[in-house]
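Omission of a single protein chain aside, the complex is shown with its protein chains in their original locations.
== subunit A ==
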Amino acid sequence: MAPAQLSQAELDRRKTVGINPETVTNITSTDFPGHHPGEDAAWSIDRFSKGLEVKFHKNSYDEATFSLIGIDASVANAFRRILIAEVPTLAIETCYFNNNTSVIADEVLAHRLGLIPLKGSLRGLDYLKWYVRPDPENGIEGMDPSDYNTVVLNLYVKCEWKPNPPENGEPEEKYNHSNVYARDIKWEPMGRQKEEFEDLEIQPVNPDILIAKLRPGQEIDIVMHANLGKGGDHAKFSPVGTATYRLLPKIEILKPILNQDALEFQKCFPAGVIDVEYVDAKAVTENERLRPHEGEQYAKVKDPMKDTVSRECLRHDKFKGKVKLGRVQDHFIFQVESTGQFPSDRLFLESVKVLKYKAQTLLRALDNIDS
């Protein structure tokens, strides 16, 4: 059977999630073979490639916002989940305490150190490999720490009296090193690390993180080993502060909303979503329903992306039947906020790489079984 010619309106209806006063409708995707009789919904890379669109809204090191249009929720969600829990990241994993006479217990200090985000040359980070800790009791052979899987960092701080301290001064005025900051963590290059990380040495992303407070005579001396890890194992390995997406809101004005009502309608939405304009010749050509109201003010959707879909407009009787709210099922507005180890856009590319790697690994396992 030849696929029926579908109107744009029908296609739009299919991929619009309905948002009603008390319910949501049309949530699940229906683009599977056999769902719509006579249509070819089989996977086709050409169709996917033609339908996929990426639009950037913001791209800085710390934050990237972009739209992924024409992708299924299951795949978009896979990327989001991978960003949070599976992109490999470098963080302090093991602490060897040579000395700690501060008031903070070793284990608490070790935990704090682990949570400090690190940065370093991207080339160097690419060079790093997984480290598997030996665990003979559970039959895990593991591996030796080496320059390609372990980064060594040192923290040595000793608090002392300043010469001629003021009698009633602040601790900072009276002692040297009364505060231990992330900037006091020093990297010790091993083997080839010196050349791999020559563009940017390994260091904390934010040098001003307060780690501990000391008083004269107290001393902290720690050797730390940083390894690659996954956010799923510990949050310190998560490369993002947040990685979220939301569906593009859709506001349809079914009947003209005019004058005072238009201004009230505008107030139901965040600033910039709805525009109130005078009906002119151009507006009439765009929407024939506006013809009798030339010269009056009318409400117009300006930027649905800014909407929060609060549904406030659905609470007013005067807008009943005049507006329809929804969300576009395959338009994902991603927001990725990096912790500083990788640029945010790069993180998304890494997440795609991880998903591909997962599929390749499974394919290899399947080949081993099949043959």
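We adopt the following convention: contacts are C-beta pairs under 8 Å (C-beta built on N, C-alpha and C of every residue); 3 or more make two chains touch, one makes a residue touch a chain; residues count from 1.
Basically, contacts and distances are computed from a predicted model.
Not every chain of the complex appears here, and the one that does not is recorded in UniProt as "RNA polymerase subunit AC19", selected from "Exoribonuclease phosphorolytic domain-containing protein", "Vacuolar protein sorting 55", "RNA polymerase subunit AC19" or "Mitochondrial import inner membrane translocase subunit TIM17". Within the set A:14, A:36, A:81 or A:174, the residue that contacts the chain not displayed is A:81.
Considering the full assembly, A:138 is the residue among A:7, A:138 or A:168 that touches the omitted chain. The chain not shown here is touched by just one of A:33, A:207 or A:270, and that residue is A:33.
From the options A:146, A:242, A:259 or A:285, the residue with contact to the unseen chain in the full assembly is A:146. Although one chain is not displayed, its contacts with subunit A can still be listed: residues 31-34, 41-43, 45, 48-49, 52-56, 59, 66, 68, 71-72, 74-75, 77-78, 81-82, 85-86, 129-130, 132, 138-148, 150, 190-192, 345, 348-349, 352-353, 355-356, 358-366, 368-370.
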